[in-house]
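Removed from the display is one protein chain of the complex; every other protein chain stays in position.
Presenting chain A:
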Amino acid sequence: MDVREKVIEIIAQQALLQVSDVTPDSRPEELGLDSLGLVEAIFAIEEAFDISVPFNANDPAQSGFDISTVGAIVAAVEGLVAQKAA
């Protein structure tokens, strides 16, 4: 399973949705993920990929981790996974 599939699976699980309901364009709030739901999803992502995601629930915009859409989250996680491998 690649990063994209796994991230979508985690987000779908957290949002209590089917994987098919989550697309790269989906925004977390559209999926019904509030800030706590997002914190839980990011924890699951960190555990799945053994990475540390810089995310501050106080001020998501300034976290340096783009959470605006599912696609942005996937891209950011791919970056962190690549950094880990480097």
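FYI, a contact is a pair of C-beta atoms (placed from the backbone, for glycine too) under 8 Å apart; a residue touches a chain by one contact, two chains touch by 3 or more; residues count from 1.
By our rule, contacts and distances are computed from a predicted model.
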Worksheet, complete the sentence: Among "Nodulation protein E", "Chemotaxis protein CheC", "Transport permease protein" or "NAD(P)H-dependent oxidoreductase subunit E", the omitted chain is listed in UniProt as "Nodulation protein E"
Discussion item. One chain isn't shown here. Among A:Leu17, A:Val39 or A:Ala75, which residue touches it?
Written reply: A:Val39
Worksheet item: Of the residues in chain A, which ones touch the absent chain?
Response: 34-36, 39, 42-43, 55-59, 62
